[in-house]
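Below are the structure tokens for one structure; questions will follow.
Removed from the display is one protein chain of the complex; every other protein chain stays in position.
Naming follows writing order (A and B), and every chain is counted from residue 1.
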Amino acid sequence: MRKVLVVEDSPAMRELIGSLVDELGDIQVTEAENGLDALHLLPNENFDLILTDINMPNLNGLELIAFIRKNQNHSETPILVVTTEAAVADRDKASALGATAYLIKPFEHSELIEKVKRLLG
Amino acid sequence: MSAEQDHENLTLDDGLTDFFVTADERQTSRASYLADPAFSSVALTSSTVVGEGTVELLAFWVSNEEYAVDIREIHEIMKVPELTEVPRAPAFLIGLISLRGTVVPILDLRLILGLSVTDVSRSSRVLVLRAGGEPVGILVDRVTSVVRLEQGAISNRPKAMRLGAAEVIDGVGRIDDRVLIILDTKAVVGVLEK
Partner (left out) sequence: MSKVSVSPEFIAEAQEIVDALNRDLIAVDQETRDGNQDVDPDRINNLFRSAHSLKGISGMFGLEAVSSLSHDMENLLDGMRLGKVSMDAKVLDVLFSCVDRFGVLIDEAAHGIVSDPSGSETLHKQLEEAATGTSDEEKVDLLDTIDLDKDILSVFTEYEEHRLRENIKRNKNLFTLRASLDLATFDEALAALDEILQGKAEVISKLPSADEVEPGNLGFDIIVGSPLNEDEMEKLTKGHVLLVVPIGCTHEVIPPPPDVPTANTANTANTANTESVAPQSGQDTGESPAATDGKDGGKQEPPKSGGGGGGGGGERPRAVQTVRVDIRRLDRLMNLVGELTLTKMSVQGISERLKQDFGFTGLAVDLHKESRIFERRLAELQAGIMEVRMVPLDNLFERMVRIGRHIGRDLGKVVRIEVSGAHTELDKLIVEDLADPLMHLIRNAVDHGLEMPEQRLAEGKPEEGTIKLSAMAQGNHVIVAIADDGNGINTERVLERAINRNLVSEERAEEMSKRDIYNLLFTPGFSTVEQVTEYSGRGVGMDVVKTNIAELSGIIDVDSAIGKGTTFTVTLPITLAIIPALVVSISGQVYALPLNNVLETISLVDIVIKTIEGREVISVRGTTVPLVDLREIFYLEGTRPEGAFCVVAGVGENRMALVVDELIGQQDIVIKSLGRRLRNIPGIAGATELGDQKTILVIDMVGLLTELTKLDDGGDRTKVAV
């Protein structure tokens, strides 16, 4: 059973991403509403993949990525940034901070599934 | 190795607790799986390691044929509870039960498979399938055991099948001289949506 964390502030988007990942099977999807929410989960869990938005209230995605990379549990965990095409500068920062890959909203369902599959190895 | 095996045992036992009816439920009219003679074989067989490419199936008799479903699809096994009849429903929907607050439709597999129908007996059971979050129960005549099959031992569904039955069958598995007809639980549950 793999564990995937989805951090996204839009409930509909979170639900969509969560269910797409869930459909891959044998994956436990945990959802967090924002970075702060995710912080609660990180110390006690070992996620195999983290999907995060950048623009979120209460701890943005960049701060979350920086934290994840500094956290021993998750220093190597792949991070997939799911964000909009507008935030180019933020996306560059995310990759500088150690995000593994990014996906631009709106995305094709198959795109997400493929990326998730690849990142889970 | 032994430590690893212990670990495996542990997780397998954990998986099994899903099938146990908890103590307080046992006091209700629903009999527990624990009291079922079939249980012992489950406990025995599942203490060995399951390798890759192997599926665990729950085998049971319906009329005079032996069937099986993927054990991960099973939510619970229970004695046949009192059913609430549903008027104007197709014949194979023999009633409803309430399982911890959720309404669960119960299907008579024999009617779906086109087999002869006998009365519910002492050995009859209801297998509650997970069915994607909205559980559905199927009535079977007798639960036999949990078996493990290599994927290679499962052949595709035979071409010539009874009408109606073909749609709900996933394949046929052979273990020693037993022939297990493996049900496609999605399709079984799907008959309700037609």
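The rule is simple: a residue touches a chain if its C-beta (ideal position, glycine included) is under 8 Å from a C-beta of that chain, and two chains touch if they have at least 3 such contacts.
This one's a predicted model, so the numbers in the text were calculated from it and none came from an experiment.
Annotation: of B:Ile71, B:Val136, B:Ile154 or B:Leu183, B:Val136 touches the absent chain (contact as defined above).
Contact with the chain not shown here comes from a single listed residue; of B:Ile97, B:Leu127 or B:Val168, that residue is B:Ile97.
By the touch definition given at the top, chain A reaches the unshown chain through residues 9-13, 15-16, 36-37, 39-40, 43, 54-55, 57-60, 62-63, 65-67, 70-72, 84, 86-87, 89-90, 93, 96-97, 105-107.
Mapped onto chain B, contacts with the missing chain fall at residues 28-29, 82, 84-89, 93, 96-98, 101-103, 105, 134, 136, 189, 192-193.
We take it that only the chains that are shown with their structure count from here on.
Between chain A and chain B the centroid-to-centroid distance comes to 37 Å (mean Cα coordinates, whole Å).
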